[in-house]
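Complex shown without one protein chain; remaining protein chains in place.
The block that comes next holds chain A.
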Amino acid sequence: MRVGLSFLIRLAVLLALATFLARPEWFASLLRPLTENGAPPVYVQASLLSLTISHLLMVFAATIASTLVAVGLAILVTRESGREFLPLSRSLVNIGQTFPPVAVLALAVPMLGFGTWPTLIALFLYGLLPIFENTLTGLTTLPGPVMEAARGTGMTGWQRLIKVELPLAFPLILGGIRLSIVISLATATIGSTVAARTLGEVIIAGLQSNNLAFILQGGVVVAALAVLIYDTLVFAERLAAQRTGLNRTA
């Protein structure tokens, strides 16, 4: 029954979120007590729905790029021929994580101008580490007898990777992608400081005009998206882990 209840709660959150994005004006009376001096309770400079879609697209685009690069790099450094590049790629990916996204934005704007691109690059760099480390863990902790059997049955290196290593590492890779997406969902909001179209726009507008209602609606929408996407991916990981029969998740 607990599974059913938690599912119902998530469904309710999803419905509330969808309603709010489609018809934010319905919530105006609810948000009005948070405003002062008759300020507008609902952000109307841009449609919340289109901001959300643009926010999500940016996060997904950056995560797809991070996934391709991080998984590719992890595969490369776990091959016999690429082993010596492991320390180098670890440092590179770590730099991506330690560099504050705000600093990436500040450095990227002079080169790429205002708008979407600086944010995409910051999200891409920031998303590399969890995916890379999880993929690395997945590929280096495969059960010894299984790998021995893969070689012993006469699979080539490529066949071992495609047929055995990646399928068995998949739940862990998915775990890395999940962490990366959730971090990016939050981080994308600061992209609006350099004119990227994200839900950060609403929060920044709220901060500038001292409008708590704006800050709250921007923040809550991002938080709800993060929770829903996180839970969906956890569910997908469980399914994938069951399918591999190994029961390893991040």
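Some points to look at:
As a convention for this text, a contact is a pair of C-beta atoms (placed from the backbone, for glycine too) under 8 Å apart; a residue touches a chain by one contact, two chains touch by 3 or more; residues count from 1.
To be clear about the criterion, contacts and distances are computed from a predicted model.
The chain that is not shown carries the UniProt protein name "ATP-binding cassette domain-containing protein", picked from "RNA polymerase subunit sigma-24", "ATP-binding cassette domain-containing protein", "MaoC family dehydratase N-terminal domain-containing protein" or "Electron transfer flavoprotein subunit alpha/FixB family protein".
Note on the undisplayed chain: of the listed residues A:Met155, A:Val220 or A:Ala236, the one touching it is A:Met155. For the options A:Val42, A:Leu73 or A:Leu168, the residue in contact with the chain missing from this view is A:Leu168. Panel shows chain A; residues 143, 145-156, 159, 163-164, 167-168, 243-246 of it touch the chain omitted from the view.
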